[in-house]
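To start, I am sharing the structure in question, which I have written as structure tokens.
As you look at this complex, bear in mind that one protein chain is not there, while each of the others sits in place.
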Amino acid sequence: MTPGSTPAACAALLRRDLTLVWRRRGDAFNPLLFALIVVALFPLALGPEPEQLRRIAAGIVFVALLLAGLLALDTLFRSDYEDGSLEQLVLSPHPLSLLLACKIGVHWLTTALPLIVLAPLLGELLHLPGEVRGVLVVALLLATPLLSLIGAVCVALTVGMHRSGMLLALLVLPLYVPILIFGAGACNAAQAGLPSLAPLLWLAAALVLALVLAPLACAAALRISIS
Amino acid sequence: MTPGSTPAACAALLRRDLTLVWRRRGDAFNPLLFALIVVALFPLALGPEPEQLRRIAAGIVFVALLLAGLLALDTLFRSDYEDGSLEQLVLSPHPLSLLLACKIGVHWLTTALPLIVLAPLLGELLHLPGEVRGVLVVALLLATPLLSLIGAVCVALTVGMHRSGMLLALLVLPLYVPILIFGAGACNAAQAGLPSLAPLLWLAAALVLALVLAPLACAAALRISIS
Amino acid sequence: MPVFDETHARPALLEARALAFARNDEPIFGPLDFTLSAGEVVLMEGDNGAGKTTLLRVLSGLLAPTSGEIRLHGEPLTLARLSPQVVLLSHQGGLKLELTALENLRFAAGLVGQRKGMSPPSALTAVGLDGYGDVPVRQLSAGQKKRVALARVLLAPVALWLLDEPYANLDRSGIELVNRLLERHAHDGGAALITSHGAYAYTSGAPRRIALHDAQRAAMTLPTGAMA
Amino acid sequence: MPVFDETHARPALLEARALAFARNDEPIFGPLDFTLSAGEVVLMEGDNGAGKTTLLRVLSGLLAPTSGEIRLHGEPLTLARLSPQVVLLSHQGGLKLELTALENLRFAAGLVGQRKGMSPPSALTAVGLDGYGDVPVRQLSAGQKKRVALARVLLAPVALWLLDEPYANLDRSGIELVNRLLERHAHDGGAALITSHGAYAYTSGAPRRIALHDAQRAAMTLPTGAMA
Amino acid sequence: MNILLLWFHKLGSPPTFYRLAGLLLPWCYGIGLVLGLVALYGGLVLAPRDYQQGDAYRIIFVHVPTAWMSLFAYAFMAANAFIALVWHIKLSEILAIASAPIGAAFTLIALVTGALWGKPMWGTWWTWDARLTSELVLLFLYLGVIGLNAAIEDRRQAARAAGFLALVGIVNLPIVHFSVNWWNTLHQGSTVRLMGPSKIDAAMVWPLLLMALATHIWFFGSVLMRARIALLQLEGGKDWVRRVALDEGAGND
Partner (left out) sequence: MTEFIAMGGYAFYVWTSVAVFFGVLAAEALAPLAQRRRVLSEIRGRLQRRAARAQPPRGEAP
């Protein structure tokens, strides 16, 4: 790892991004609180009958986490673009897709993983049956990296824009639909006592594909939108 | 309406803000599409059984519109702050609260009103019973100005900050809870065949109060956060 | 520390007495005393971070001073009394990029009124942007945007101009323009306080100058010959 | 239009041939021909919007030119070949405000390596920020931030510096610092292309200059005497 | 690909394309309109009543061709976007973006007419079955492409970014088409076949196919129209555009 080698560059990037997250560790709780509040809105809006809540619990947790992840996406490249360090990544002598993969990894680790840890609690708030909890966590573990990877491509496309928040949501959400169907589908199947392996396998396959393709697509998109 | 008089100032501000919305009229559809997509997420996550959807339709429409309104809030003062015209409003010789009330009015007209028009369609997508539709629209007509007014105070508090998106959501959502309870409560009552007038009257009372107080609070908050 | 400046018989347009501002208990600028009379242009100089922008924001009433006081025509300042009498040109310019130059000026005129004998088109002509009235400001270059912002200042029916770095982003002809506008404003009985930091060329006559150096910040400047 | 410059026997470090860039079909800068050899510092001058920043971004490979070509050591440029050889100082500076000056420099060194005999602390010393290594960049003034960005340039193990307005935001001692750094870099066999627009004081010896004037944009400047 | 490249190269010269498109345009709109009216006459008047669905089935003559077009337009857009991104051909960028609005229009019609058909047949305007959902997602993808293109200032950069998004979204096309086979849904499976025997009456088939032809021709008319405007915008500074602007300015306003 001599300075300037590719592993050193990735290590420097990881260290920097983790330090930045640590420096503003207060912000790290925002997605958690957001998800919590969104989940809390539903009993208020729908009325508190446990039977009804139980039936829709998994789906609502999934949607809440997806929306929280969506709002968090905005921070992925935004500050790097604004302060010009994204330019430096593009101009660095290392494969851009690899550097971006590091960034996406840190982002997933610091925004999505805490949400997954929170998920069982959110389920509990909505009286989610205990036996579904395991499937929910597994589905989220497969689905959230996919969300981050696909989201990153869309963020890369919109990074140079003002007020991209809404637009980003419009670009990203249609692409999230299949993930939501499979992820929530697995939970619903488990809740109905049906086998839930098939949709999880589909998610896993998609994740493998995205792990390979998304960083490349992300790099290409970034090159387009930075010019 | 000599130039420089207070009515002239309000008229100039209204004209300017409406022109700005018209110049980027493409953006005006974003909250609509966002609400539509969020509503679409729920049947995908919960499964398509019409019976179940019907029962939770009003609540979901309410939550979706609330979230769309929340994302749209960000644009209320943001660009005015960034380009420095907010400073000019503060320094103008007219009551700041009046000017802000004009801005909030335009914002409600161009973001919330289209959402209300869309609401029956969203209800239809979730098989909302026809007789609830009227109550839903009335509840939204009372609730959305309240959301805009309360939201504006929170936006004014966060306007000087970077990356306020999440933070704003966290400030605003707890304040929205009572509105959600009364608004969705009215719809649920109507759906259950119960009288729904009482919660609507509460909303109306709150709206009158907010119309008087929120612009003043907003002006005070803005003075704090601009310094 | 405060040294009251009692030489002027009639009250000055603007007067600062032992004015100081601190952020989080760190002094941004020290206790300052100065007056600004009608017909005067004062240039405020200072290095980066010396507090020039902050001082202008305090004088305009956007920020409340930590200590000391500001007097307008000899009386203590309140925002309500102040705002019809002052115009602030700040870094951002306060222009809407989607609107045309004229639309921006019309809005400004609607908000604060317009100077007698001036109108949005004539203000635009005065800053040398004839024919750009219908161009969205987004399409103008940085220097042209600055000119539109100056037109807004010119249009406002007020005597006191607070201009933050009016020379920044301008090329040489723009700098001359600013100097001409300032001379004319002073000649018409107005007053102006302008900032500019060392590196900008300032080619005007010989306006009165105020140097802003905060002790704490001055300590942070580079010792010459630091190069290894 | 392209006039090839064949006077140099050995290939120049950087060479532009009939280089032009247009946005939405509006020419930003016209067809340009120039060479940059080792040991040379070239100053690019031009009014606002003349396209200085854009030219640097094209030369650094961030933007693709609309027509013409760029040669590096005599061979056509690709981003992969270019990036280990060039460092760009852009308007934003590329600093993380939450990190300290040293952390920022360490990251830069990790990303692109560091010059022989240089380290993050010594680069910081070289720009006169000794003792500021552990201060978060957010707390530095604009001029000090600029110095940290210059330290990053100094640290990069590359021969070609593309500096966009290195003098902006700097006070007089900072301007001298930049000139000293440039001289030293040229003396060590490096080359630099720097921009500066008319209004900034430039006090160095006599570097070669390129004037950038786009016809279309030049037409938009102020006719002198436009004041009503 | 070589032939395609050659073809693009020949037509790719903007003034040539502009002139050629201007010549083709009225014919596309005219023929599309006439064929469409004939097909509608065949479908609404001549075709016999369906023994199961009664006259409601006649919605097929607007629903199915537009539904097909919604897929075709997306495929056309994505193909052009691919060419544009790989070979940096300006004309393909323009064609890709030009097909988005008309594709969105067809998708919207397919959705609305489908809903209008669903009410009498299924008893509901809308259900969340796979085909309906994926078609709705298709509309969102179109709108995303249009929105992204509108949000970026630099025209070529906007076209490339939007084209990139179109390519990413192409995964949705097979989902729309095969959803009826992969999941059992309310929606009808394939009934019309070009190869082999169709499952429905010939008097119903010819208006359907004729309408499909008409919508294709109309689609190309619209794409040419929009591509011409985009060319004017993109080449705003060139001499030929100047001439066009001055010529048509004298005539139009």
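Think of it as A, B, C, D and E in the order they're written, each chain with its own count starting at 1.
Following the convention adopted for this analysis, contacts are C-beta pairs under 8 Å (C-beta built on N, C-alpha and C of every residue); 3 or more make two chains touch, one makes a residue touch a chain.
Quantities reported herein were computed from a predicted structural model and do not represent experimental measurements.
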Practice problem: Could you tell which one of E:47, E:62 or E:205 touches the chain left off the display? | Solution: E:62
Quiz item: Taking the full complex into account, what residues of chain E touch the chain not shown?
Solution: 29, 40, 44-45, 49, 54-56, 58-59, 62-63, 66, 101-102, 105, 108-109, 112-113, 116-117, 119-120, 218, 221-222, 225-226, 228-229, 232-233, 236, 241-242, 244-246, 248-249, 252-253
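Going forward, only the chains that are shown with their structure count from here on.
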Quiz prompt | Both-way neighbours, i.e. chains that touch chain E and touch chain C | solution = B, D
Practice problem: Identify the chain pair with more contacting C-beta pairs: A-E or A-D. | Solution: A-D
Practice problem: Take the average of all CA coordinates in chain A, do the same for chain C, and state the distance between these two points in whole angstrom. | Solution: 47
Practice problem: Would you mind listing the residues of chain E that make contact with two or more other chains? | Solution: 133, 140, 143, 147, 151, 153
Quiz item: What are the residues of chain A that contact at least two other chains?
Solution: 79, 167, 170, 173-174, 177, 227
Quiz item: Which chains touch, pair by pair?
Solution: A-B, A-D, A-E, B-C, B-E, C-D, D-E
Quiz item: What residues on chain C touch chain B, complex-wise?
Solution: 60-64, 80, 83-84, 86-88, 90-99, 103, 106-114, 157
Quiz item: Which chain A residues qualify as touching chain D in the complex?
Solution: 2-5, 8-9, 11-13, 15-16, 19-20, 23-24, 79, 82-85, 87-94, 226-227
Self-check item: chain B residues within the chain A interface of the complex
Solution: 27, 30-31, 33-34, 37-38, 40-42, 44-47, 52, 55-56, 58-60, 62-63, 66-67, 71-72, 74-75, 78-79, 162-163, 165-167, 169-170, 173-174, 177, 180-181, 184, 188
